[in-house]
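Here's a slice of the assembly, chains where they normally sit.
Letters A, B and C mark the chains in the order given here, with residues in each chain numbered from 1 onward.
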Amino acid sequence: MALAVTERELRRLLSEYPFTSIYGFRLHGIAEGQCTLDVPFQAAFERPGGLVSGPVFMAAADVAMWLALLTRLGPADGSVTVEMKTNFLSAAKQEDFRCTAKILKLGKRLVYGVAECVSTEGTLLTHHTLTYFRPDSTQQPAAPQSAGKPRRPGRPR
Amino acid sequence: MALAVTERELRRLLSEYPFTSIYGFRLHGIAEGQCTLDVPFQAAFERPGGLVSGPVFMAAADVAMWLALLTRLGPADGSVTVEMKTNFLSAAKQEDFRCTAKILKLGKRLVYGVAECVSTEGTLLTHHTLTYFRPDSTQQPAAPQSAGKPRRPGRPR
Amino acid sequence: MALAVTERELRRLLSEYPFTSIYGFRLHGIAEGQCTLDVPFQAAFERPGGLVSGPVFMAAADVAMWLALLTRLGPADGSVTVEMKTNFLSAAKQEDFRCTAKILKLGKRLVYGVAECVSTEGTLLTHHTLTYFRPDSTQQPAAPQSAGKPRRPGRPR
């Protein structure tokens, strides 16, 4: 099945929005319902001791799942994050990591998936589960307006 | 019961670490096992459309809970975030918000609490639950080394 | 605001379905978007040592939230549980407990709330967060068909 978005389109999305580009997320690759980001270490991520702070992992997981969703629904999709859970399993010390998100269920209204951040040496750092809500195509988004992801400029809310 | 930390100590912690100071979190107030942060809007928080991005709320909740914990355990406490869940309930548009965290159970090893982010008009924006792990006082931290919070410089890990 | 359901209707729902009646949940009281159940101890709940087993708390929270939802949406509402998180905070030993659920956000599509189980002595035993999905009134339920709650006999799925 052909993907609903190209890597080029996703790279443009990642660079286009200040909030995403600040983190320096780099697209590693996509597949159907799946996306992997590389996250090079930045001093700004650091907590004292050189550990990567928790919100960096959560941002990576939310963005990776958003892009995974676009591989199925196309770049104009307006889905928003409903809920997200993170378990912090091991620390990353002044090092890059990789985040992979994968859709487990693409429903008409709700999308569910998992994400994980792994060190370059293969250690599992964090594990995440996420639910997205797909708004009606025929109307404005209903309940949750919030989400941890960028949005196309000029898109009406 | 006297608090184990002063507001002055917490304000210093907030300003001392780049990761926390970037967000501009301001201490609004503390009580026993409780902490409220003010989060003034910044352009860097913004997703297209002027919405505050999800990781900002998650960072606020994690830091507020960390400070709430210090009101009970003192500024040198080395607890780390085990897991955190966020539900995104309403969007914030180019506006400040306030985040309050509250400990519901302070165990010998595990601490559990809730946090919520509320707009200046009183709209509930996000709701969070968090678990922290308290390391042995007599030994190095055991399992999860990761956490979404700064740590005192020079503290051994 | 008048409630969309009566205590009598809720008591009938609780007794009418084997799955709910097995647990012996008793309606303690309702308010707008809120419901409290009493859960008398049963030998069948017991794990060795006389502790109440985890799924009993989770069932109580799911049912209490369902009834809380009905106080707003009426007894024929067809909402289903999307996700549920439970933190186990203290054990209950061969004792009754009380479960209170409260809606924090009633959206057009998604409903979010919290629940807690408390011992008769006031100890917080468990804390829960739950999300429900409200199906279209004009069509069949979309994505998640599953839920931890009874349903009116004869209601089409």
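To be clear about the criterion, a contact is a pair of C-beta atoms (placed from the backbone, for glycine too) under 8 Å apart; a residue touches a chain by one contact, two chains touch by 3 or more.
These numbers come from a predicted model, not from an experiment.
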Can you report how many copies the full complex contains, not just the 3 shown in place?
4
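Following the convention adopted for this analysis, only the chains that are shown with their structure count from here on.
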Which word fits how the chains touch one another: line, ring, star, complete or other?
complete
Whole-Å distance, C-alpha centre of chain A to that of chain C, is 32
Chain B and chain C have mean C-alpha positions lying a whole-number Å distance apart equal to 30
For the pair chain A and chain B, the C-alpha centroid-to-centroid distance in angstrom is 22
Sites on chain A at which at least two other chains make contact
82-83, 85, 144
Which of the residues in chain A come into contact with chain B in the complex?
17-19, 22, 43-49, 51-55, 57-59, 62, 80-92, 125-126, 144-155, 157
Help me check something: in the complex, which residues belonging to chain B touch chain C?
85, 87, 89-90, 104-105, 107, 112, 114, 124, 127, 129, 131
Going by the contact rule set out above, which residues of chain C touch chain A in the complex?
82-83, 85, 105, 107-110, 131, 133, 142-144
